[in-house]
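All protein chains but one are shown in place.
Each chain carries a letter (A, B and C) given by its place in the written order, and its residues are counted from 1.
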Amino acid sequence: MLEALKQQVYEANMELPRRGLVTYTWGNVSGIDREKGLFVIKPSGVEYDELTPEMLVVIDLNGNKIEGELKPSSDTKTHLELYRAFPQLGGIVHTHSTHAVAFAQARRDLPAFGTTHADYFYGPVPCTRELTPEEIDEDYEKNTGKVIIETFQNRGIDPVHVPGVLCASHGPFTWGKDAAQAVYHAVVLEEVAKMAILTLTIDPDAQPAPQHVLDKHFMRKHGPNAYYGQK
Amino acid sequence: MLEALKQQVYEANMELPRRGLVTYTWGNVSGIDREKGLFVIKPSGVEYDELTPEMLVVIDLNGNKIEGELKPSSDTKTHLELYRAFPQLGGIVHTHSTHAVAFAQARRDLPAFGTTHADYFYGPVPCTRELTPEEIDEDYEKNTGKVIIETFQNRGIDPVHVPGVLCASHGPFTWGKDAAQAVYHAVVLEEVAKMAILTLTIDPDAQPAPQHVLDKHFMRKHGPNAYYGQK
Amino acid sequence: MLEALKQQVYEANMELPRRGLVTYTWGNVSGIDREKGLFVIKPSGVEYDELTPEMLVVIDLNGNKIEGELKPSSDTKTHLELYRAFPQLGGIVHTHSTHAVAFAQARRDLPAFGTTHADYFYGPVPCTRELTPEEIDEDYEKNTGKVIIETFQNRGIDPVHVPGVLCASHGPFTWGKDAAQAVYHAVVLEEVAKMAILTLTIDPDAQPAPQHVLDKHFMRKHGPNAYYGQK
Partner (left out) sequence: MLEALKQQVYEANMELPRRGLVTYTWGNVSGIDREKGLFVIKPSGVEYDELTPEMLVVIDLNGNKIEGELKPSSDTKTHLELYRAFPQLGGIVHTHSTHAVAFAQARRDLPAFGTTHADYFYGPVPCTRELTPEEIDEDYEKNTGKVIIETFQNRGIDPVHVPGVLCASHGPFTWGKDAAQAVYHAVVLEEVAKMAILTLTIDPDAQPAPQHVLDKHFMRKHGPNAYYGQK
């Protein structure tokens, strides 16, 4: 079942090592079929060079495994919470990409220092609060999802406008209309995190770009008046 | 038309990913035929591995599209302004190369810390002011060009002596006698920006090289008494 | 003798240059057969592209060479001390990997800033004290091992929970249940050292992750209730 989606999610997973975003098995991609209410995700702890589309695991929106020989990614419940809360999401990625992790470990939002950031993320990429001991005991991966959702709701951020988050002390999740776009956003997030760290190396007090510059760049690529690309 | 120029500009564009200067489609190269008053530029948002010379777009110096199926780069008006203001330019490059962007995001000139810089850029690479909200509303890409020109004119910089600029909160433009040399300068700018960030890491108060050292190195490669290379 | 172990140790050695952990000959891997009380180690100063399994040297737990034409690694006595003191170790690696060396040269523990670290190292990776002039005169490599053991004993660290150490002014040793896992831990140590330096670049006062987060991640991959991967 879901052969086309499995192929897409497989290819998106394989893009992670090609883009230098994962070491060993640290990362996973999922993609959802909204009509069927089923998503497909990487199995846990499988090396990328051994992965095949058939190994992917199918999960429903109640978290039940529908198909697959292997255990799904240990982060499956985080994906599940995000798919349930944010119906616009078609694909989700988790990585431990080096520079994005550094911001998560510093427990800081990634500031919108320039137009490379603003072309894809409309405002800072937020860093969540830490989970409480109780939240970790109860259900770590589910509550990781809940804290991401809380962050976006409390701060009034639209997850389509800011397609990623930094989980405190952990690392990034990104998403998109499908698995390929979620990976694209993971690549961009890592690159703008690197640019931001270098900006702070030059000037530890560097400030975000002016709002009118951020507005212009985001709107140039998104929304009804977008004019970047061939569409 | 302009088959030879298209081939040159195509090859210069393809050099950007080979040199690690672009992620995805973030960058564009153009080259001009000064006799005909026409320039050739990359189409907007096309992946480098799908680009062919035939896809390049021909534009005249009034900004009209003369040939090409595709939309030209969204930065075309910036290229146009620079070609109109600086008649010595034969090629122009825009990238989001990581270390040059970091200086642009810190809104600082790139200091001439050493001879690697001075071999190609005679003095600091200037960072422009930010555009005003009015300038962005009126015509963002055209006014990006205008602000670059203003920077060189107000500061009395010859664009042949300093073949590049940092646009505040955005990134670098470089240029040269043709598209290939403009790319060469983009590679050098990225490398000297990296060297400068590392220099500031060692000593946040590092000072530029003495003027007589900068003079010597620039003159060793440029001008009537140059003696580097085989000419 | 020990052909299967030699092949394993050979492959673990060859993984070091593939993972970018060594320049020239700076690094060595060993693996032990606990039943026979013999370990196999890289010969000293041999280039990786000239290494073959037959060149590996067999040493007993009194430090005698049992087989091999070549001199064993100059760090052999350090490996020997560690195998004698820590019976759980099946393989040991020494490298001069860049970011781990930087922490060793700063003579600082590598803090547990996040979950990437906690997935493999339960708490900070300790940095030893410097050897005294007398310890160096007496037997440098043996006493390097002794000081590592002292560090773990004085601080009450279980070497299975923290499978690596930073030798002050020198560099890292890592270990594991076999040579392959020791190399895996060397790769992880280098990556989390890089993440830590970037974290400190963003915030020089960055603090370790909360203990309950560190506990959760270590236990998710280790111990009786581990649930990461397919086992």
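The rule is simple: a residue touches a chain if its C-beta (ideal position, glycine included) is under 8 Å from a C-beta of that chain, and two chains touch if they have at least 3 such contacts.
Every value quoted in this text rests on a predicted model; they were computed, and no experiment measured them.
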{"item": "Touching partners, among the displayed chains, of the absent chain", "value": "B, C"}
{"item": "Identified contact with the non-displayed chain, of B:Tyr10, B:Phe39, B:Tyr83 or B:Phe113", "value": "B:Phe113"}
{"item": "Given C:Lys6, C:His79, C:His99 or C:Lys146, the one touching the chain that is not displayed", "value": "C:His99"}
{"item": "Where the missing chain touches chain C, by residue", "value": "23-24, 26, 43-46, 70-71, 74, 96, 98-99, 101-108, 130-131, 133, 136, 140, 169-171, 197, 200-201"}
{"item": "Touching residues on chain B - with respect to the absent chain", "value": "113-116, 184, 187-188, 191, 194-196, 198-199, 201-203, 206, 209-210, 212-213, 216, 220, 227-230"}
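Operating definition for what follows: only the chains that are shown with their structure count from here on.
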{"item": "Pairwise touch network: line, ring, star, complete, or other", "value": "line"}
{"item": "Chain whose Cα mean lies nearest the overall Cα mean", "value": "A"}
{"item": "Chain centre separation in whole Å, for chain C relative to chain B (CA means)", "value": "47"}
